[in-house]
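A single protein chain has been omitted; all remaining protein chains appear in their positions.
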Amino acid sequence: MAIRLGPNQYGKAGIHVVRVQRDTPRHEIRDLTVGTSLRGDFSRAHVDGDQGDVLPTDSQKNAVFSFAKEKGVDSPEEFGLALADHFLATSSRADGARIEIEEATWSRIDVDGQGHDHAFVQTGGGTRTAIVNVDGRGADRTAHVVSGVCDLVVLKSTGSEFHGFLKDTYTTLEETTDRVLATSLVARWRYNTTDLDWNGTFAAVKALLLKQFAQIHSYALQQTLYGMGESVLEEFRVIDEIRFSAPNKHHFLVDLSPFGVDNPGEVFHAADRPYGLIEATVLRDDATDPGSAWHAVPGFV
Amino acid sequence: MAIRLGPNQYGKAGIHVVRVQRDTPRHEIRDLTVGTSLRGDFSRAHVDGDQGDVLPTDSQKNAVFSFAKEKGVDSPEEFGLALADHFLATSSRADGARIEIEEATWSRIDVDGQGHDHAFVQTGGGTRTAIVNVDGRGADRTAHVVSGVCDLVVLKSTGSEFHGFLKDTYTTLEETTDRVLATSLVARWRYNTTDLDWNGTFAAVKALLLKQFAQIHSYALQQTLYGMGESVLEEFRVIDEIRFSAPNKHHFLVDLSPFGVDNPGEVFHAADRPYGLIEATVLRDDATDPGSAWHAVPGFV
Amino acid sequence: MAIRLGPNQYGKAGIHVVRVQRDTPRHEIRDLTVGTSLRGDFSRAHVDGDQGDVLPTDSQKNAVFSFAKEKGVDSPEEFGLALADHFLATSSRADGARIEIEEATWSRIDVDGQGHDHAFVQTGGGTRTAIVNVDGRGADRTAHVVSGVCDLVVLKSTGSEFHGFLKDTYTTLEETTDRVLATSLVARWRYNTTDLDWNGTFAAVKALLLKQFAQIHSYALQQTLYGMGESVLEEFRVIDEIRFSAPNKHHFLVDLSPFGVDNPGEVFHAADRPYGLIEATVLRDDATDPGSAWHAVPGFV
Partner (left out) sequence: MAIRLGPNQYGKAGIHVVRVQRDTPRHEIRDLTVGTSLRGDFSRAHVDGDQGDVLPTDSQKNAVFSFAKEKGVDSPEEFGLALADHFLATSSRADGARIEIEEATWSRIDVDGQGHDHAFVQTGGGTRTAIVNVDGRGADRTAHVVSGVCDLVVLKSTGSEFHGFLKDTYTTLEETTDRVLATSLVARWRYNTTDLDWNGTFAAVKALLLKQFAQIHSYALQQTLYGMGESVLEEFRVIDEIRFSAPNKHHFLVDLSPFGVDNPGEVFHAADRPYGLIEATVLRDDATDPGSAWHAVPGFV
């Protein structure tokens, strides 16, 4: 009846680093929240309380800040890859490192039609994410990058139907050929390479996702997501797989008839909970092995 | 030693109504979260448990939804005024009504350079707010409107100093002539009239606030706020007073010297708590009487 | 058309200090989140950008931490009074200081029926709050203390009715003689003295509020709140006024009849938004002047 340590990882979460590029009077800023973690054989730490194999999470944090200066931040993905390799180099008992990054979006403040040199306003429209997993070192090294966007809140005021569904004893929902469709999208896509234009590809994938959400006539959130994913895979050969997590943010048509008021699809109650939750993966038949790409990604697989 | 009921109000909070204007294929949406409240002599309800004077908060909610269709939503301010008057008409024991509205910002999704007809993405850059207070009816009616913006997160990567401050036993802060200045601004301005272009004025005030934040060389957040407010009052005769609440979102320069790395204003730790909190009012010497304009506005006065 | 600075205040928010009393092996902990603010004539800072009158918020934070050692933390109220006096002594342009404190509740972990000496678990059941306002110094000094509790989530599964209310065009709510009543209570009471047993009185008032919530047969949340407040004023001569803010956390009886299932008050949908919001003050006829006691307290007065 032996008891033992199973899978484990440790690191530092919520490292909020802002990097200002100020080589010229026209500054640039990158605003990252970084999480690091190492996995491997850390049984001495757990079972014996001996920390000789454990690089403190405080040192991990320090490295994140210092790398922001030493390496710069060209993209979250590259930044994450550099950090993961560093941690594997410095921590001999780790066999994998995971870096998770969220990037806040800042735009230049408009002053008389011009973007200001060093003043910025935070804008929404989704948060960029990157998850990097590296296993091993040297010849044995494999690296996986999953990029994505979260908190991308989108809505269609028409062009969405829902009918013909399965019914059981507890079904009271009415069928509809015109409803509001809204979600706060999380999309994550897995690259099959680390040799690409991270920033340009991110922007292009996000733009395509939005465009397809707008253009697909929806018969269910499932079908919309699938169509969005299919388009991304068709257009981007560097992506092998895309995963969606999409709350169905219900907009209920309000019954105004008790007040003698007609409501032909104009006034909705935007409800919080409960909400539908649709999760799906779209991938290539010949997708590469994901390895640890999805390690510790909250999800449904 | 008599005990009695003092000031009181009641209403419905968090009414999330989405109004779709669909008269043409090019839809418009307004996304409001509305709070209503009535104040007056409701002692029967409190002291005796007799609800004969109390219009249920459920009825208030119903009115909000129905008005979104009956009156439409041209602006949060006008919508709030209509609701306040309605509640005062329907509830004879109320002597004041307060409507608080937050409006989420949606932009058209870009499809090949064109904004889509009925697909939208939620964008940030601050939430529009409106607080309407109406007292009395008919000849005795007075109405106050405070418009504003919250969650307006702005940052300057230079052009901000902080020095020459008062020092006491507990002062360890170093003076600086170059720091990051960032805040998540709440600004609320009080109109001296209800006869104005609500949407146009809101947009213009917000743009001016951003521009001034960018352009004012800062010697403290206090001075930046004052300058922003002064500009608004100078430019908008319809505004008598503006109030700011601004957390000083500290960005601490990270000491990288232990790693032999120089950090000349490039890498910052964006801290959460504790944070400075600066609150200030800027107003005209000849400002009109605010009356109930600031009733129940969280603040510092 | 002169423009000027109006009311203003500044300070440090979110100072999270944990004080361990370890004079004996049986430790005690106090876990406070403190906000400080100073008000007065700070126009030089705002208008001229001259910080000579401004004690940095960083120094305020330092004082909070140091006072936790120098003065100890017997009660949030006493701790706040000491801080307020200190800030007024050190900052000559301030004419008032406000200290706001929330205290997290920790209980000893149970080990075989005994509370452990130095291991604790955080428990809920409401957060203790204290707001201290001091104006002036020396002979002119006046001090006000408002204590309270927030996040006190309570529910009655019966003993609550709601009927006989005012009806208008938009009223569809049905009357009921048996419903669930639930709220997340904020209660704040104003003392007429600073010479009292802060901890004992807090505990006794909170216990009485809970007891009265349980025992009052409710005809509306308004009447429950009034009854709770009246009891507190009757029992505690040191309290002149009590204010409540109470969301009506609606529990809707679920209609199970489409499934042939009866639901006599047994299954409820606990909704989030919208919610009723009931706010009321109960006070003595001969209450002392509140002065600045309620300064910057979010509320409805």
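Read from first to last, the chains carry the letters A, B and C; within each, the first residue is number 1.
In the analysis below, contacts are C-beta pairs under 8 Å (C-beta built on N, C-alpha and C of every residue); 3 or more make two chains touch, one makes a residue touch a chain.
The structure presented is a predicted model; accordingly, all values stated were derived computationally and were not measured.
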- Task: Would you mind listing the shown chains in contact with the chain that isn't displayed?
- Result: A, B, C
- Item | Among C:16, C:137 or C:163, residue touching the chain not depicted | C:16
- Write down which of C:150, C:210, C:238 or C:287 is the residue touching the left-out chain. C:210
- Options C:31, C:50 or C:168, residue touching the unrepresented chain: C:31
- Query: Which chain A residues touch the hidden chain?
  - Reply: 1-16, 35, 37, 39, 42, 45-63, 66, 90-91, 162-173, 218-220, 222-223, 225-226, 229-230, 233-234, 241, 243, 247-248, 272-286, 295-296, 298-301
- Item | Chain not shown, touching residues in chain B | 169-170, 172, 258-259, 272-273
- Message: Please output the residues of chain C touching the missing chain, sorted low to high.
- Response: 16-22, 27, 29, 31, 62, 65-66, 68-70, 106-107, 109-112, 116, 118-126, 152-159, 180, 207, 210-211, 213-215, 251, 254, 256, 258-259, 261-263, 265-272
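Here is the rule we go by: only the chains that are shown with their structure count from here on.
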- Message: Taking each chain's centre as the mean of its C-alpha atoms, which one lies nearest the mean of all protein C-alpha atoms here?
- Response: B
- Inter-centroid spacing, chain C versus chain A (mean Cα positions, whole Å): 38
- Item | chain B-chain C separation of Cα centroids, rounded to whole Å | 23
- Hey, what residues on chain B touch two or more of the other chains? 16, 62, 66, 272
